[in-house]
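Quick one: this structure, given as structure tokens, is what I'll be asking you about.
Excluded from the complex is one protein chain; the other protein chains are retained at their positions.
Each chain gets a letter, A, B, C, D and E, in the order it is written, and its residues are counted from 1.
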């Protein structure tokens, strides 16, 4: 559900873009200021609040016991859920946002999963019977664009600080989630032929196309997703990948130091 | 979903109330005539049809085997369901009545549960594995106000006459539900500052606020629920409690003799 | 959801019917040309594509392991599902088609079930624990009337060619579904007092009443279903039964030779 | 289960009925206050309440028919109406029965008098014991008449079936469970039309003929019970009761009286 | 569980509180960008975010009221807000709480100024630890004021209860789980009206009186915290703060300033 943006505002954003500028003063390839606050929710096994510009997201992880999938009997499970509830934006009508929320959660999930960030085999307690279930729940409190990256960053920050509550189930001491990689997504939009990193809500509403690139700490691609009804040229994609390597490293620094 | 009531009728009801009178000739604190017919449904383990004025409610209980909640492994379970189906009133559109039906069933359930009427531990057969599940289903056939009390009274009458079908499962002889208390709810509305017991549909449609008081046979409070967008003063609440003790005792008499 | 048919077309169909004729040149009691193609879906344990005039239906059966119903512990299970998806006709709005799809699938299911076509007891592996579940799924690709018969014929053709995938579960060699009967349904509509076999979409839209007769290979009745808001006289029903015996035998020939 | 004998050596069924006996049927019209028309039926152990509302404006509008009323039947089983508790919400069986009863009633309602409206029929099965769709349709047409909705005729409905190889009327629960065939019929006495017909099980064409005939005869008897229920509800017209030819006319007259 | 002592020999509760002590409460107004008004409350371990949108046109239209605004509250628990993960989607408990908070707010909103509109209140429970409905209602009325919606008064809300046979204020999680009674109250200081009242457990009438009085006193205290939160949000009016009599007027003035 694109928001309706007045024609004048659209023209303004396009004119700025033509000169390499943006309404909030950033350069086209620049990420917004970001803050990460961890362990904000006592009932969660890990949590993080991410503010990316005015976008405000809260992520919590619950880790519980469950039965594994029959075709992966020796692996823990990851379930990622994101809800776009109306508190975050007046246009977030639950029915109409369903498709968008599903895509968002699946792209976040794919980044975590495909990077093999979590060692799922270490979350198996008894093969075929009992494994740790990792429920990653993402809640959007305030929306000003780029939920893809805010949600991924919040998820990564949450997972890196999470502890498996083994002692509560008489299964030894609590331990940190067994993690290796730290995937980071970066999202770009295309407006009038100009590629912009980390779009605001207004930029998203004007954008022709969207591209999310999720990379690992080695600079390798782990997931990509093109969205919206516009298109990209190949060169635009490779340029985005280059930016993504650089930006991803900065973001990783913020998470590690957070 | 309040019914639309003509302005003239509203004025009439308010004028009557100002003089301490009601459209059906009752005094403000008077309960309507009530009849209770028990064991009306052969397929149920207990049942009762309650007619409270023109309000007509049928309650049935089914008692089946099931697994207990993990956090209450040695207790049977109670599930209370109430449906406001359109046969009872033309305004009972299923979608719009959902909230009202949920509140009703939860208030009835709370009265039964909080009074510890049913000794849930006696409904455990094998801790953690097998318990008796008590399904209390309330069906409204005709609506003329005060579903809260009609549903509670019908439920109490049903439960007091219900038998656990142990023999059908090879678990010994059938036995009555293990009961102690007999909670009764009384519901009041406030119209133009006047408190009325046991409102009719028209009175409910005109009412500013509603208060349900559920008391046990010792004259103690077990559950309360304020409803509608009006308010009560403290003195109105205590007056309602006093009336509730008296009215509850009369109703208990009717149930016992029924 | 009847399609809206122009008045002129309705008159045309009725005039033709009065002379014993139909728009596509058939006689009133004549079935359309039909083709059956089997084993068209590699992932299914059996499948058939049936083209009945321009009606085009794909049926697939999946056979999986499951637990039996508690009240039939020594029998396999049959679940029949039919979806009227919008690809088949522009009027097939999912919400509005629900009732029609349920009736269709239940009538098909009843024909298969009541003829005791499948020997359900032979699908029991371990009584009370493990049985074969037969999932019959019917998909309509193109709609030009008489989905009842096309779906039944497609289902029968699918079941007669299906194999139980025992080897995949280490339960011995694959084997054909244990079948005896071959029920066939024939569907008639009544237009202006004239009974027509195998109606097209246009004829269905004009029809007053519908009658489906499902018979076994011995010429005995196994299931019937009257539909639409018209009515039949008794003589019309017995005439339909007579036609059904004859037509059913021809269809069985086509299935056997297919 | 197959060795249970449903008919004894003297030709009696387990509840003592002869093959062509109906279970006891009691019908009462006008039993609810809010509904525009209503009827309650006890048929054997079946207990069913029917309420009718309408004609009233159709919502949503795209369901409106410019030339006639639509008939919307909601057949619903109470949670406690069956041996094993039924979960709330309309299941597939209830959905199908709602549809076929709706289609049967559409045939008898003179629906072109009320274009763009809906006539809503709520059939609440409070206790079920085989034959609820016939009992529900039987009571529904009484409730329609009670609501003053013009109908061609009351529709009685009854099933015939086969047990122990023999054609019998009106299967009860055990007969329905282990019997060989069931044939519910809705029949309009005035026109001789069949407005509801289903069948499952195993009938030779000859058995079908016999079963149908038995169900039809029962419908004629039930039709009398329906009329008596309406007469009891509107006793002012009781004098007309003997005039069988005007039975349907009476129904219309009753309507006038009830408005 | 019954032999856990919730009050020690010195009259202290497990977290050290006296019987009539509240848990720590912190309220912040104006914490979201998109919402027309918002508030965040930490109450003990409860963490709740409230956003208000409106007045805005009601959709679907049949919910519109020609004479006033409707108030739609959505109280929702985050999946991670409780010990055992809550599945997404509104459950029956959330539905009921949404309804009673909605009814409480309708009483204080001067809703006839905005006919045909809706005022939507989203209460997101981020961490739950007993008393969320009171904390949610308390924060919601602050968020309404922050949105500039005219209200009669702020509504503070607090529960009293019974543990170890003694009446205490503001049950925490363990007290709520194994305590004997709970009485959440929403109270309008300006009018003395009770706009939210529920109770479950076991109270004698005398215990009810004591518990109600304790909850009411607490509400008066919480009312101050609510006003302080709004004053902190709109510091230009900070000078008016000492004038208690005009507190509600200040809220309205703040509204003007925030628009």
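A few notes on this one:
As a convention for this text, a residue touches a chain if its C-beta (ideal position, glycine included) is under 8 Å from a C-beta of that chain, and two chains touch if they have at least 3 such contacts.
Please read all numbers here as calculations on a predicted model, not as lab measurements.
Here is the thing to keep in mind: the chain we left out touches A, C in the whole complex.
Touch with the chain omitted from the figure is made, among A:12, A:26, A:106 or A:163, by A:106. Interface note: of C:47, C:115, C:186 or C:247, the residue touching the hidden chain in the full complex is C:47. Checked against the full complex, the candidates C:13, C:34 or C:88 give a single residue touching the omitted chain, namely C:88. For chain C, the residues in touch with the chain missing from this view are 40-44, 47, 54, 56, 58, 60-62, 64, 81, 83, 85-90, 135, 137, 139, 141-144. If you put the missing chain back, the residues of chain A touching it would be 98-99, 102-103, 105-106, 110, 113-114, 211, 216, 219-234, 237-238, 241.
To be clear about the criterion, only the chains that are shown with their structure count from here on.
The minimum number of touch steps linking chain C to chain D comes to 1. Common neighbours of chain C and chain E under the contact definition above are absent. Comparing contact pairs by residue number, the interface of C-D is reproduced by B-E among B-E, B-D or A-E, since over half of the pairs coincide.
With centres taken as mean Cα positions, chain E sits 32 Å from chain A. Chain A and chain B have CA centres that are 48 Å apart. Annotation: 28 Å between the Cα-based centres of chain B and chain E. Annotation for chain B: no residues touch two or more other chains.
Residue numbers of chain E whose C-beta contacts span two or more other chains: none are found. Viewed as a network of touching protein chains, the structure reduces to a simple linear path.
Under the contact rule stated at the top, the pairs of chains that touch are A-E, B-D, B-E, C-D.
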